[in-house]
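One structure, as structure tokens, below. Some questions next.
One protein chain is absent from this view; the other protein chains keep their places.
Read from first to last, the chains carry the letters A, B and C; within each, the first residue is number 1.
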Amino acid sequence: MTEKDQELNLRQRLSGLSRLPLLRGVRVNGESERLERQLERLQADTSDEAIWRSVELARHADRPYTMDYVERFIDDWVELHGDRGRADDGALVTGLGKLDGRTVALIGHQKGRDVKERLDRQFGMAYPEGYHKAMRVMEIAERFGFPVISLIDTPGAYPGVAAEQHGQGGAIARSQAEMARLTVPTVACIIGEGGSGGAVAIAVSDRVLMQEHAIYSVITPEGCAAILWRDAGEAKKAAAAFKPDALHCLELGVIDGIVAEPEGGAQNDHDEAARLLRTALVENLEELEDTPGEELRRRRRAKFRGMGVFA
Amino acid sequence: MTEKDQELNLRQRLSGLSRLPLLRGVRVNGESERLERQLERLQADTSDEAIWRSVELARHADRPYTMDYVERFIDDWVELHGDRGRADDGALVTGLGKLDGRTVALIGHQKGRDVKERLDRQFGMAYPEGYHKAMRVMEIAERFGFPVISLIDTPGAYPGVAAEQHGQGGAIARSQAEMARLTVPTVACIIGEGGSGGAVAIAVSDRVLMQEHAIYSVITPEGCAAILWRDAGEAKKAAAAFKPDALHCLELGVIDGIVAEPEGGAQNDHDEAARLLRTALVENLEELEDTPGEELRRRRRAKFRGMGVFA
Amino acid sequence: MSEARIDVQVEHKHAPPPAEKKHPNTCPKCGSHYRDDELAAALWVCSHCGHHFPMRARARIDWYTDPGSFMEEAADVRSEDPLDFFDLRPYAERLSEAELNTGLNEAALIGQATIDGHPVELSVMDFTFMGGSMGSAVGEKFSRACDSAIERGVPLISVTSSGGARMQEGILSLMQLPKTVCAVEDLHDAHIPMITVMAHPTTAGVLASFASLGDVTIAEPGALIAFTGPRVVQQTTREKLPDDFGLAEQNLRFGHIDAIVPRAEQRDHLTRLLRLFA
Partner (left out) sequence: MSEARIDVQVEHKHAPPPAEKKHPNTCPKCGSHYRDDELAAALWVCSHCGHHFPMRARARIDWYTDPGSFMEEAADVRSEDPLDFFDLRPYAERLSEAELNTGLNEAALIGQATIDGHPVELSVMDFTFMGGSMGSAVGEKFSRACDSAIERGVPLISVTSSGGARMQEGILSLMQLPKTVCAVEDLHDAHIPMITVMAHPTTAGVLASFASLGDVTIAEPGALIAFTGPRVVQQTTREKLPDDFGLAEQNLRFGHIDAIVPRAEQRDHLTRLLRLFA
């Protein structure tokens, strides 16, 4: 496609946005204009190559993780540990801190930077205990009216024997249920890999954002390829087919906005990536903060209940 | 003491009842008359010998356990298993069933009758998982307006390494907190040993009853003797000092009523023991059922917050 | 390290026995062979060893409900192909084939019925339709079952059997997790009970959403109940798996379900629960 074709393509997609059931009733004034500017700025490329590039960038070893952002834009950070039952799961960080002057509860996957930390944090794949910890912090947030910020970056929930025995499926379900009950503003952003149930467990939010090169998917490209193409090497083909990139997620009404990244990807400039993410989080929080809690919850459920395409 | 002296003693105790802060505001009309009849019927003996006899009967190997009562007066019993996290603790049985036509949630310790069952059920000493299971069933009760019946019979919560690692103290605290939040009627009866935190975890109820020969205590007589007399053999002395019997608990305002047992103790006639217990549970439920949930909760908290004697 | 963990289709999971190897009416546990009518009469349970064969959604509804009481709802809700998904074959073709083979137009059936006179709402999954996978249509149908139960003020009985989310619908299939969870929360807020029956297999995205949120949860004997199935766990972690890994029996021991109820007793068990929640 030429650049001109691409732009046309984008315009069409954008005009389609307002028809998506998701966007009706959720958007506030000015939001679609902002989206339009975002899309323009992104000079978005929706080719198969571009999708694969996002898959690679989303998993880039130098990509900023949750704690990189916490260090850059959360003041008075106090990490809260433990599920009060069995463990403190390092794959999911939770805590309280100030974002632009207001106290927020923050929940985020943490993959770990070096080998030791990655093992300690199971590469960002949480056990049920991680989701129980998140739910405990959500309860604190609910009690004291703190907004909940989720930063999502996981290949998926941990797929091990103990994780199953401790109720991985039920923990993911109940974490979503807890988010569906909250009456505080909730904003999630996928900052890397948004892998399946392990991601959506903490992404049932009033606003779900994705960074420009983040991915959000029901299965890893390799997993999908192994099943449908019977060859994990066909991951690129699989990604092109199920389209985990931010633009397609926006188009499908699954997310509410895209957060720009520094030129070439967030790994190139953590400070700038943090500045852009902070701005997006604050803007979205500000738009939500005047809405009564019951109304937030009603709209949140209506948004997710409107998702899907069927005849 | 002669029989006459004893009776006088009892009368004095009874007249003291109405002064206890516990009883004010909680009692309904007719309650103190019923208590008086109970006390008369019991021909109560508060000697050290009588206290020790209760300690022995409360632990009698043939004493009816929770499931003996369930079989005898709960219809449509459906046992509910598991804490949805890690285990199904056999020391604490939970389920739904009909009591006198109404659906109730029932929670009860189960010691086990033969050696194998006793091991399976840890002699009625629950792990944190048992209390989590109880809390889950309380939540169902709260959602659907089912009264909660607790039958308490435990030497105490399980004192093992795993139980500690899984948060025994926190589980007992949170189970009490859950009971303090309920807006459904709650009736507990100590049907054997009411051992310390493991007992009170499920006994924060609108009405707390004790069977005539049950005991309720902060520590076992042997444990108390080992610490204070430095000789576990002095258990009888310890029991006489800390007075775990039903009459003294009633006198101290810790329980709301005493449930009669068949002549010589519940172990002699399970059917009659069940009939007497059923009657007491139903009567107490009936007295609570017209009170609005918020008021039940307010009175329940006021009752427990009024407990204690200080200058 | 992390490939193929979640929401894999069921052919990559534990039992049921590979269909290509044995006749579907041959018991995989004891080798007994049955005619269709024999199995149907025995509720698709091996009369020799008690193995529970898969039970089709309509057969199960017939078994649970009072004769003639079932009225299907949302029968017109069908899958679309929002991604123009094409792997070795187009999704649209897979859908048509599934319709042809199953006589259903989706992997879930919902509707009203009575059970021993108690009015209920039913949502019943059928594993034969694309492995019971949950796409937008299944999510919508389950959600409408919740709404119908609320509107009518009757309990919801949900039977699950699923390999997980339907990956041919990409991210939209993942969104059926929060969608169905939100529907259950609306149900909870309306104080309507949900009783879940987990049939083989209840896994991945369905286990990680509405299937785990029942007020009371029973399972069929031998059913696989796992977020990640045994084969993927082993491939990914190289852990040694316990013999009954992920089966209903293990789930009961670990506290995840309330009871294992053989199929022949399920109707009575449900009726008893309906009396309790009436």
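By our rule, a contact is a pair of C-beta atoms (placed from the backbone, for glycine too) under 8 Å apart; a residue touches a chain by one contact, two chains touch by 3 or more.
Quantities reported herein were computed from a predicted structural model and do not represent experimental measurements.
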Note to self: Based on the whole assembly, the unshown chain contacts which displayed chains?
What the structure shows: A, B
Note to self: I'm checking contacts with the chain that's been left out. Which of A:K133, A:H213 or A:H270 qualifies?
What the structure shows: A:K133
Margin query: I'm checking contacts with the chain that's been left out. Which of B:G145, B:G160, B:G264 or B:G293 qualifies?
Written below: B:G160
Check: Touching the left-out chain: which of B:V200, B:I258 or B:L285?
Finding: B:V200
Next item on the list: Name every residue on chain B in touch with the hidden partner chain.
Entry: 123, 125, 155-157, 159-161, 163-170, 172-174, 176-177, 179-181, 195-198, 200-201, 203-204, 216-220, 222-224, 226-230, 232, 237-238, 241-244, 248-249, 252, 254, 300-301, 304-305, 307-311
Next item on the list: Quickly run down the residues of chain A that touch the omitted chain.
Entry: 76, 78-88, 96-98, 103, 129, 133, 140, 143-145
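Please note the rule applied: only the chains that are shown with their structure count from here on.
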Next item on the list: Averaging each chain's C-alpha atoms to get its centre, pick out the one most distant from chain B.
Entry: A
Margin query: Centroid from C-alpha atoms only, then distance chain B to chain C, rounded to Å. What do you get?
Written below: 42
Next item on the list: Can you check how far apart chain A and chain B are, centre to centre, with Cα atoms defining each centre and the answer in Å?
Entry: 49
Note to self: Between chain A and chain C, what distance separates the C-alpha centroids? Give it in angstrom.
What the structure shows: 28
Next item on the list: Going through chain A residue by residue, note those that touch at least 2 other chains and give them in order.
Entry: 165-167, 170, 174
Next item on the list: Two or more other chains in contact with one residue: find those residues in chain C.
Entry: 254-256
